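Shown here: the complex without one of its protein chains, the others still in place.
Here is subunit A:
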Amino acid sequence: MSAAALLVGLLAAAGTFMLLRGTQLRLIIGFILLTHAVNVVLLSAGGLRWRAPAFAGGGPGRADPLPQAFALTAIVITFGITIYLLGLLVRTGRDAAGGGADPTDDDRADTRPGDGREQDEL
């Protein structure tokens, strides 16, 4: 149990450190580490010592399936959002390389509210 606690601490510390580094890729790596820490928390919430199958022929010491389902769901969600963040990173990287927009110019390209109005067939 204490090994799990140490692992959570280590992952969370490393994740926080990466988050605070300030660049986009490190931010993403930081989030990946942090969510790993959370997954370990979720698993240990169900008790790590019970390892017998949850449903088939359970008996004493059977594992709690609920936290495992939580962790599985969380992994899927985090995976999707990580991919999205990486996509944003690639996109902004490309825009920055091509000159980019002036961050102080609030109204740039803002004068096209009907943007793409007629591009689809009706």
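Structure notes:
FYI, a residue touches a chain if its C-beta (ideal position, glycine included) is under 8 Å from a C-beta of that chain, and two chains touch if they have at least 3 such contacts; residues count from 1.
By our rule, contacts and distances are computed from a predicted model.
Entry comment: the absent subunit's protein name, as recorded by UniProt, is "Multisubunit sodium/proton antiporter, MrpD subunit", drawn from "CO/xanthine dehydrogenase Mo-binding subunit", "Malonate decarboxylase acyl carrier protein", "Vitamin B12 dependent methionine synthase, activation domain" or "Multisubunit sodium/proton antiporter, MrpD subunit". By the touch criterion stated above, the residues of subunit A touching the omitted chain are 19, 24, 27, 31, 34-35, 37-38, 41-42, 44-46, 66-67, 70, 73-74, 77, 80-81, 84-85, 88, 91-92, 95-96, 100-101, 103, 106-117, 119-122.
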